[in-house]
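The complex appears here minus one protein chain, its other protein chains still in place.
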Amino acid sequence: MMEKMKVGVIGATGMVGQNYIKLLNDHPWFEVSLVAASPASAGKPYHEAVDGRWLMKSPIPDVLRELTVADANDTKAAMDKCRLVFSAIDADKGFVRKLEEKYAQQGLAVVSNNSAHRLTPDVPMIVPEVNWQHTDLVAIQRRNRSWQGGLIAVKPNCSVQSYVTPLYALKQAGLPIETAVAATLQAVSGAGFPGPASLTMIDNVIPFIPGEEEKSEEEPLRIFGKLADGKIHPDNAMRISAHCNRVPVVDGHMACVSMKFSGQKPSVEEIIRVWQDFNGKPQELDLPSAPHPPIVIREEQDRPQPRMDRDGGNGMAVTVGRLRPCPVFDYRFVGLSHNTNRGAAGGAILTAELLKAQGYL
Amino acid sequence: MMEKMKVGVIGATGMVGQNYIKLLNDHPWFEVSLVAASPASAGKPYHEAVDGRWLMKSPIPDVLRELTVADANDTKAAMDKCRLVFSAIDADKGFVRKLEEKYAQQGLAVVSNNSAHRLTPDVPMIVPEVNWQHTDLVAIQRRNRSWQGGLIAVKPNCSVQSYVTPLYALKQAGLPIETAVAATLQAVSGAGFPGPASLTMIDNVIPFIPGEEEKSEEEPLRIFGKLADGKIHPDNAMRISAHCNRVPVVDGHMACVSMKFSGQKPSVEEIIRVWQDFNGKPQELDLPSAPHPPIVIREEQDRPQPRMDRDGGNGMAVTVGRLRPCPVFDYRFVGLSHNTNRGAAGGAILTAELLKAQGYL
Amino acid sequence: MMEKMKVGVIGATGMVGQNYIKLLNDHPWFEVSLVAASPASAGKPYHEAVDGRWLMKSPIPDVLRELTVADANDTKAAMDKCRLVFSAIDADKGFVRKLEEKYAQQGLAVVSNNSAHRLTPDVPMIVPEVNWQHTDLVAIQRRNRSWQGGLIAVKPNCSVQSYVTPLYALKQAGLPIETAVAATLQAVSGAGFPGPASLTMIDNVIPFIPGEEEKSEEEPLRIFGKLADGKIHPDNAMRISAHCNRVPVVDGHMACVSMKFSGQKPSVEEIIRVWQDFNGKPQELDLPSAPHPPIVIREEQDRPQPRMDRDGGNGMAVTVGRLRPCPVFDYRFVGLSHNTNRGAAGGAILTAELLKAQGYL
Partner (left out) sequence: MMEKMKVGVIGATGMVGQNYIKLLNDHPWFEVSLVAASPASAGKPYHEAVDGRWLMKSPIPDVLRELTVADANDTKAAMDKCRLVFSAIDADKGFVRKLEEKYAQQGLAVVSNNSAHRLTPDVPMIVPEVNWQHTDLVAIQRRNRSWQGGLIAVKPNCSVQSYVTPLYALKQAGLPIETAVAATLQAVSGAGFPGPASLTMIDNVIPFIPGEEEKSEEEPLRIFGKLADGKIHPDNAMRISAHCNRVPVVDGHMACVSMKFSGQKPSVEEIIRVWQDFNGKPQELDLPSAPHPPIVIREEQDRPQPRMDRDGGNGMAVTVGRLRPCPVFDYRFVGLSHNTNRGAAGGAILTAELLKAQGYL
């Protein structure tokens, strides 16, 4: 049995950090050896630092309860303790950008949930089933920045996970999408803890999430982009309009998508076949967190639904349904993915697994 | 003071029927003199017939508590008791169609919530602010069917109220819409009682409502249509794609709408001005249930919201917000209306008021 | 028409403060002439200071939108602007206690929602229907503290409103309660804004509210107490056990109460008659905010319910139902009251009305 790689969680006391702790428990490749947080938490045993704020159903893993929380700013100390850190810090973007670079400079790999580096030209933003080849940027990044072994890779916003993979599967099958209009119905956990007040969400929906529509429209173009001349050229042939809503659902982001194909429009059966047959690099490499299949198809006319379908593929699959003609564009469908699993910690862990399988770690 | 017109409520024990009873209490023009329901309820005092199923917050009006429920099939008896009936029956469409015609044949005016007659060529489907001139069909209808004083008018589906008036205001101002993609987030009361199970709706949304998308796409074209040669010619220049979702909200249907203008696209300010200045026939005639203004504009970026805004204009206005450019079409906005008030009983009462003011009653 | 008394709202930007603003709009006796808040808000127009945090459905009253927010610490300035202040500050109790005393020393009457002075021996804690005679403490208070015209009166915790009045009505009718076990199901608005996260409350209940059980058990004894020797002697003959739960309800605190009478137990009919006939001082004096009747009795076996019954008596009544024998004690019933209306701003306004009617203002 191969020895497990030691990893750290930066921002380990917040909700996304706790999700990492939960998902990395008994991970076959990775082992948490560092939990880091703000200076206020540093020095405390982990269970004390999260005291009264542990939001997972399963308890804190025994091996981590008493682990002393490190100061997230002390990147030097991290160097001795692990090879890779998952960044789940919630702070000013400028600060996060620099801190993540500092870790990389120390030779550590950084896989981040934060949006700080999503548009940095030499940082790959990865959906492992879609743009695994964008990890080639790592070599460029290391050259640009003279990093030895260090690297930064990021995952996109949780809102895009419900439609990026289904649209990519079509594109890969020679059926590229020209235009998509998506209305999302997003879970409250997407806003972290505490997120929206119950006083706001009971008997209500909120038709606005700050910054979310821009990310939902722009990030997919970069993910579908081409790597050339040392940078990603976004797929500007595609246009997305996203309207993002917050709904009183705990977990699970849903998207109602109308789409127009660039070329001739396929039949419903063709689309279904493409989705059914789709497999990405993570499935090929059989990465530990890869869902099989990556796209789950529901045939009932009232599915997918957040509570019923978010756990598909252990919360790592995208579930689609309701594929039907659109009076304005070609087709419509509904996509669903688990926002704190696939859309946050789980997606980043899958990215780290990809980087390891590709030899970057 | 003019004497009030006597009206009946057919299907008076159901949720929509109860809403009529509530809204007609102390109405300045109408007075309920007949409550009719299925044979099973006939003969009972009204309060007994609804026993344990009274869903309104205010109690049953005292004057109606002891009123004996009539058999809805006994249209002859109704003739003596009222001039107008509001039809809130929930039954097989073929049955409803015939029953409503039977009432009209007896010389009674029928204003209906049921969808049975929505596509009948000589029956007007009215949104009073939008197509008040479609009531001209009444003369044709009476001629076609040799009805003396009787008439049938219907209101459209509750889902369209959130966008039909805002789109019409633009059209009327010379800014017709060519294409609209709407995703609705609809309240559970739209399904009547009991409607969706709480077991289904807690921590969940349902991306499907049977029959709702077809109505949401087709009915507006008929409402925007032209009356010529004795029938309505739908506005086939317009195309709507509607994706209808059920969300855990008690009252208030919301729509996220992307729209493309037929001609040149106006500025945001122009659109706002058009909506602000819009007034329909009900406002001009100062009908008792007409909201002033018919379109309420919210400037906060996270409004309208169902719980906060559904009661605008006593639940009769449409509230709009978030007008902003769309990366795919010209603009996007959010519309909201109260589905059991504006979208059901209240909308039908406003239609009856219009018919009365126009001399059809 | 008498000139309205000028009043201030201290802590005017928070949720309770906003409720005051809403309820005092068009009040027949009082007129808001001062809105005060923390130094950070001071100097801004009121609508700017609450910007994005206005939680009421009706908009900010026009006359207050542009009113400049005063610094709550500047009690001197308040003196010139009003005769009475409603205190809705949310701060450290020691700080609140002193600030309220400073206002009183300036000659202003203070009616407070804060718990800081609830146990101060010479400060009356008033439920106007129950212990209106406790306002006699005002004379003692003024003598003790050499206040000229100033006074402090407080209202109890919102959780007790659902059972204090029903129990008092029985006591006043010669049927005192010896023991009561109450389990409360409390709305999220009781925690202020933001209060519990939606992530916590969706598909969940929380069996704990910090400090609430102690208040729910002790405050009623003081309210039922006797004024003698210049202070309140709590009714120590009574014992209450309260278990307080938070439930996903917007407004409306419910209590399931089992009770044992001190003496012989009355019949169900007697209890109902006592509640039906009950009228307090506010009803006798016909105070503007007094509900008629103060106790609403529902006969359906599944009422009261928060959403259906919280607005009884304009949100100022207590609604009771399900009176039935208890296998352990004598009887059980369910009480419900509106926590942000009766239980907060509305209750305090009624107290101010009582003080004015009694000549203390």
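Chains: A, B and C, in written order; residue numbering restarts at 1 for each.
In this text, contacts are C-beta pairs under 8 Å (C-beta built on N, C-alpha and C of every residue); 3 or more make two chains touch, one makes a residue touch a chain.
These numbers come from a predicted model, not from an experiment.
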Left-out chain, listing which of the shown chains it touches | A, B, C
Touch criterion as defined above, residue of C:A78, C:L175 or C:V249 at the omitted chain | C:V249
Among the options C:D203, C:E270 or C:E284, which residue touches the chain absent from this view?
-> C:D203
Interface residues of subunit A (partner: the chain not displayed) = 52, 57, 202-203, 250, 300, 307-308, 311
Quickly run down the residues of subunit B that touch the omitted chain.
-> 55, 188-189, 193-203, 248-250
Residues in subunit C touching the chain absent from view = 179-181, 183, 185, 202-208, 217, 239-241, 243, 245, 247-250, 254, 256, 258, 301-308, 321-322, 326-329, 332, 334
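In this text, only the chains that are shown with their structure count from here on.
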Can you check how far apart subunit B and subunit C are, centre to centre, with Cα atoms defining each centre and the answer in Å?
-> 41
Approximate Å spacing (C-alpha centroids) for the pair subunit A, subunit B = 43
For subunit C, which residues are shared contacts with two or more other chains?
-> 202-203, 250
